[in-house]
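Take this structure first; my questions come after.
Heads up, one of the protein chains got dropped from this complex, but the rest are sitting where they should.
For clarity, chains are labelled A and B in written order, and residue numbers in each chain start from 1.
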Amino acid sequence: MTLSFSQSRFRDDYSFANSDAAIRRFPFPFDRDSYMYSVNMEPHRAAGPEDSVFQRRFDVDEHYLSEMADRAITLQRDPMRCQSLPHMRLAGWDLLELIMTAKAEDYPDLFALQRDGACWRWINRPMGIDDRFTFLDDATLPCGPMEYITRQTQGDFALLDQRQGNLWMDAGMITSQADWSLDFDIGMNFFEWHAPVPRAAQMGIFQRALKFLLNVQQGAPSRRLNWTMTVNPRLDTSPETYPEWGPEKRSLTPENVGQRQFLRVELQSFWRLPRSNGLAFPIRCYLCALEDLVTVPKWGRRLHRVLRDLPEDLATYKGFAVNRPLIVDYLSRFDDGAPTSPGIFPD
Amino acid sequence: MTPAPANRIPSHPTYAPLQPRPGHAALMIADAGGAVALAQLLAQAPDLRATARILLVAADVPPDLPAVTPVPGTEALEAAIAGALQGARMGLQAYLAGSQGLIGQAQALLLAQGMAPGAIQMQQCGGPARRMQCVHCKTIAPDVVIDPYRCPGCGRWLYVRDHFSRRLGAFQGVCIDAETPGLVPEPTEIAP
Partner (left out) sequence: MMQPLKLVLKQPLSPRVTRFRLEHPEGAPLPVFSGGAHVMVQMQDGPVLRRNAYSLISDPQDRSGYEIAVQREDAGRGGSLWMHRQAQPGMILDVGAPVNLFALDRTARKHLMIAGGIGITPFLAHLHELVRGDAAWDLHLAWRSRADLPDMALPARAHLHLGDEGTRMDVPKVLSGQPLGTHLYVCGSARMIAAVLDTAQGLGWPPETLHAEEFLAPAPGAPFQVHCATSDRHVHVGAQESLLEALEREGIDAPWLCRGGACGQCETRVLACDGTVDHRDHFLAPDERADRIMPCVSRFRGTLLTLDR
């Protein structure tokens, strides 16, 4: 596979755009014409067409360099987006090992890992990195192991400690989040950090999800898709910077909604970390403008039906209640009422 | 984002009347409003008097409390707690009573010193004032009684969320007019 990397921005002039290929491989999150919370876990293994985002353990796409540049800007402005409580040091090395091993195997043309005992050499060709370090020795890296590898990997990463029959959000690199604060939530358990989510607690969703996650096994990762809506292709929709992006939410018009309203999909995966017994929780964000989504007729029809019928409190929680009439009105033009096929992939 | 509903969410701390627990020592922390709760606890369990050590924050010392160390204000609490925990051993129980702000801060300091949450009890006494952290500039406002309130750090109007961080000992405040700058509702008193 040959990838050419775009150079675009997720802020300022918002020059981000998906190629036709990127639109076709977008992980559309709805497998039917309606949506409600569920523990929609499945094994994280290859699925879909050859170029689908599910084919490799840590998907690298055309936005790789742009996303890493955006992360660097966010971290420079607010270093607390990357934090690790002291007991998570080993989990950070677990994550580094997991990602380096997977990327070197899945993308041998882009990444290489050479190991000689604890002496490791890591080559990241797209980013021009060629580093040698000693595995498990923090002093041999320019920063902590979690920060080091996640500055080179698309998606947010939470590292969860497992104890007392619960999972604890004790470390993370969070720069492309759907409106939650690592700095505030760090140290919370599974129920606490999900506390603001409406409905799901009453539905018993979290109890079931937690039980599932506590038993995720080494070498058997799982995944699920989550989604929300974002105005403008912006990765950094954090509470910290809400005053910056909040006004943009109110800038939609019938004329620009197709271009500026994005469906934001998180490919979440869950990995048992063998050395620390923690859990790695990558949250990979994909963005697609409505006008691009509707080029897949099945997706245009289905997204219209899902958003039209979504309960109001979920629309509020996902932050687009105020824009829903505009969005639904726009999408209705691409829904001729024809039946849609099951599953998430284009016909 | 919109304000959380008024009913309690799972990150909200739980407060309950202090109950005596087994342990070889007791560290009690209270403000003027919480001193009564400590007196009640000690009346209920007189054995605790022999091993209790009390940090009393910004309050006159009532005559019926034993082993009181006065702490002039919450800014001196960290040093006072560190001193009180010198050489502390497992089996120590902490009893906190007072405003949400005081007990939230005291709990955060005790956790940072290695105490387990299960050894810390909290009883809220007094009004509904909350310790709030501004999510934007991270300034902590110790006693917020209105919603929205003006952040003493960045001057933004923030709404009061129910989302609580044990580590910070604070609730989260988020800009209320981020999407519609200047449109700030009239502040109302926080419900208890």
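A few notes on this one:
What we mean here is this: contacts are C-beta pairs under 8 Å (C-beta built on N, C-alpha and C of every residue); 3 or more make two chains touch, one makes a residue touch a chain.
Just so it is clear, the structure is predicted and the values come from calculations on it, not from any experiment.
The residue from A:Ser15, A:Gln218, A:Ser251 or A:Ser341 that touches the chain not shown here is A:Gln218. Considering the full assembly, A:Leu90 is the residue among A:Leu3, A:Leu90, A:Met127 or A:Ile205 that touches the omitted chain. Of the listed residues B:Pro13, B:Gly33, B:Pro70 or B:Pro117, the one in contact with the hidden chain in the full complex is B:Pro117.
Between the chain not shown and the residues A:Asn277, A:Thr295 or A:Thr316, the one that touches is A:Asn277. For chain B, the list of residues touching the undisplayed chain reads 21-24, 85, 88-93, 113-119. Residues 85, 87-88, 90, 161-164, 211, 214-215, 217-220, 274-277 of chain A touch the missing chain (whole complex, contact as defined above).
What we mean here is this: only the chains that are shown with their structure count from here on.
Separating the CA-averaged centres of chain A and chain B is a span of 35 Å. For chain A in complex with chain B, the residues that touch the partner chain are 179, 181, 183-188, 191-196, 198, 201, 239-243, 246-247, 249-250, 316, 319, 322. Across the interface of their complex, chain A is touched by residues 1-2, 4-5, 9-12, 133, 135-136, 138, 156, 161-163, 165-168, 172, 174-175, 178-181 of chain B.
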